[in-house]
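One structure is given below, represented as structure tokens, and several questions about it will come after.
A single protein chain has been removed from this complex, and every other one stays in its place.
Let's look at chain A:
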Amino acid sequence: MLSIKNLHVSIDGKEILKGINLEVKPGEVHAIMGPNGAGKSTLASVLAGRDLYEVTEGEIVFQGKDVLDMAPEDRAKEGIFLGFQYPIEIPGVSTVNFMKTAVNEHRKHKGLAPLTASDFLKLMRDKKNLVEIDSKLTNRSVNEGFSGGEKKKNEIFQMAMLEPKLAVLDETDSGLDIDALRVVANGVNKLKTAENSTIVITHYQRLLDYIVPDVVHVLFDGRIVKTAGKELALELEEKGYDWIKEENGK
């Protein structure tokens, strides 16, 4: 589904990613862990198409298509979803209008007619229940005045609405209390199918108790330095990241 080969990425001339290789197959859950500054969020942003970053080398192929030349909106419509670490507040843009526009753009891409108002509202209602998000929130402007937990729930709600093939969840657990974490993780698990894949980017192992990964990678200094099964996450939790740093001579 996703194939990243020798990806090098710079920002303002400084190299952040130094040759990433990653293969994600349909139905798999991958966790990418690593210390602060390793390049985890950069990888997520580059996947979604943020233009602050310059790809200097390598390729990203998603479902047989080269995505590096695609605009962020086209990647989204192809099925890549980024759950933001810091979701943006957009005063004046209603969540309903935002989601209606996004859902219909996706439908247009698939050659489907736009949803009628009542079908759209029904879809909203169903998905809201799935992620236990309050109508009070979806009636407001996008993320405006939301707490950290509400913002993260809103990301999962959007993911439920758009049904991506590949979800990249960037530090979705950061700043979440245990109840919100459970809700967010349940949402992700309920959306899981045999066809879609998830990349969970996290600093801590805790989220992985709820979203169980098939593969765990450790990203350090712009490279994936370790890849193993879910037991690697536990090992990291226990021993911290220092041993990784030592192994890699830093």
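Here, a residue touches a chain if its C-beta (ideal position, glycine included) is under 8 Å from a C-beta of that chain, and two chains touch if they have at least 3 such contacts; residues count from 1.
Throughout what follows, contacts and distances are computed from a predicted model.
Peer 1: Absent chain per UniProt: "Electron transfer flavoprotein subunit beta", "Fe-S cluster assembly protein SufD", "M67 family metallopeptidase" or "ABC transporter ATP-binding protein"?
Peer 2: For the chain not displayed, UniProt's protein name is "Fe-S cluster assembly protein SufD".
Peer 1: Which residue, A:H30, A:K77, A:K127 or A:K153, contacts the hidden chain when the whole complex is considered?
Peer 2: If we include the chain that is not displayed, A:K77 is the one touching it.
Peer 1: With respect to the chain omitted from the figure, which of A:I11, A:V55, A:L68 or A:V93 is a touching residue?
Peer 2: With A:I11, A:V55, A:L68 or A:V93 as choices, the missing chain is touched by A:V93.
Peer 1: So which of A:N6, A:T56 or A:T101 would be touching the chain we can't see?
Peer 2: From the options A:N6, A:T56 or A:T101, the contact with the absent chain belongs to A:T101.
Peer 1: By the contact definition given up top, give the residues of chain A that touch the hidden chain.
Peer 2: Answer for chain A: residues 48-50, 71-73, 75-77, 81-82, 84, 87-88, 90-93, 97-98, 101-102, 105-106, 109, 141-142, 158, 162 touch the chain left out.
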